[in-house]
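See below for the structure under consideration.
A selection of the complex's chains, in situ.
So that you can tell them apart, the chains are marked A and B in the order they are listed, and the count of residues begins at 1 in each.
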Amino acid sequence: MWRGRDVISARDFSRKELEELFEVAKYMEKYAKSRVNFLKGKILATAFFEPSTRTRISFEVAMKKLGGDVVGFWGPEGTSVEKGETLADAVRMLDAYSDIIVVRHKYEGAAKLAAEVAESPVINGGDGGFNHPTQAMLDVYTIWREFGTVDGLRVGLVGDLRHARTINSLLEIFTNFNVEISLVSPDFLRPRTETIDYIHSRGVKYSFHTSLEEVIHTLDVLYVVRIQKERFIDPLEYERVKGSYRVTQETLKNAKKNLILMHPLPRVDEIDYRVDYTPHARYFKQAALGVPLRMALIYLIIS
Amino acid sequence: MWRGRDVISARDFSRKELEELFEVAKYMEKYAKSRVNFLKGKILATAFFEPSTRTRISFEVAMKKLGGDVVGFWGPEGTSVEKGETLADAVRMLDAYSDIIVVRHKYEGAAKLAAEVAESPVINGGDGGFNHPTQAMLDVYTIWREFGTVDGLRVGLVGDLRHARTINSLLEIFTNFNVEISLVSPDFLRPRTETIDYIHSRGVKYSFHTSLEEVIHTLDVLYVVRIQKERFIDPLEYERVKGSYRVTQETLKNAKKNLILMHPLPRVDEIDYRVDYTPHARYFKQAALGVPLRMALIYLIIS
């Protein structure tokens, strides 16, 4: 089901496919501290027109653990794109030199365009404002590993749910599971209508909230993203709301004992550092699971 | 003939040496999708003082396919050169850590200087305005692969033939073969006198043209390079001529059926994108052949 596929949007994958991915990722965990020869001689190219240390490095480690090699660039500086080359031509170049390409780009649709011109499979490593499917896959994989299932869980998403790239992909992936979602944000930072329409049409239970306090005790998973000051027209309004979306030990005092706290990272100050030492913190483990999840993804697509 | 040699100028190599290189490159094509152990434990260093994604990545892939490893830097940012280190000292550093060094630099003679201080072989990955020997080698290799020979072909070069680094090296390499060359450019963008004197002295047949239209029907190979606006004193003159050097489907309507269209890439707009889908387009294949050609080059020099 996976062989030779592009990974452009989280919407493209069924529950069955995701479960296969998770099973293989679990299997890969035992290889994540060694190096196997599954993909010896294969090359993964990183076309990171926009920088992302975490996504780039976890793909690199995943490919190397599988026995393959990595080439590519990150940041537009120093690349042929600066000389006026189109995205399509830059991707064709990497296509000639590699077996699978990971694209990161600030523009919506860049990964799809890349997939159209490349013969090799293309993985969207984050493009535009709404798609980061492999991040969403590893997020749901983390939940699946923690609880043994995704079904029946109550998940809270808090922060700027409109502009966080990962939120859209995550909501799309959740439609494959039987979850109840609490969307916690200022009204004007709710997920965009198109996304809400999509999850609605797929039968997901969801509710809107402006206060984290009122839902925290109901949640099994709390997923935090940043709220950026520059989204607010009125700086006073920002000062007023930001505290209510910041997660501290105080925020968690009414949480379920086994609530897990997630974040796509990097964080700035939306999770207090003292929370790192509570049993709820799971964001570093979540980041670490990016390696076996991406090993599984690459393996399923090109082995 | 190749072992231990530096690759500084296209003039340094005989027809016999080039033919050996092409034979080995053809042999390497079958390994270009796997990884062999020919150069296990060897390290190639990329000293790219000037960025070049395509040249850098194809050398990296070539070395990795041969079983070797790659270290180095690209762009002067973040390197010791920023702290005032000389080119010679920077090269000596890489010399201590590697088995072969690829140098890219904006100044003429940088690769030669590097070869003088380094004990390891040095490959010129493009320096100054006139030398890019490995690009010219892969260009002629592409022709050799397409036609089975280089002799007897009529080759057109079109665009800014004076300032395109690759044109000078390409003309130098062509002197080893029995080709007829049509040089198509505005008068003031003809190849520099020194280059013309060289190919003249080596007995190459060549002619100057300002119109592509008048020669297109005679050609087996059309090699396109960019004309940059900033070369023109009169912008109106630029507007007038640029169209006549831009290759479109219209341009090719009188071309021989098996004409191949080449370009060192990256391109900006000197070849229309619709031409990509004609049977003439060979520039992406040309780029792809950079890997086996460079595998052969590295292998012949340091195996």
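FYI, a residue touches a chain if its C-beta (ideal position, glycine included) is under 8 Å from a C-beta of that chain, and two chains touch if they have at least 3 such contacts.
Just so it is clear, the model here is predicted, and its values are computed rather than measured.
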item: Total copies in the full complex, given that 2 are placed here; value: 3
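By definition in this document, only the chains that are shown with their structure count from here on.
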item: Intercentroid distance (Cα basis), chain B paired with chain A, Å; value: 40
item: Partner chain B, residues of chain A touching it in the complex; value: 40-41, 43, 45, 69, 71-73, 77-80, 82-85, 88-90, 92-94, 96-99
item: Chain B residues touching chain A - in the complex, by the definition given at the top; value: 33-35, 51-54, 57-58, 60-61, 64-65, 74-75, 77, 265-268, 273, 284, 287-288, 290-291
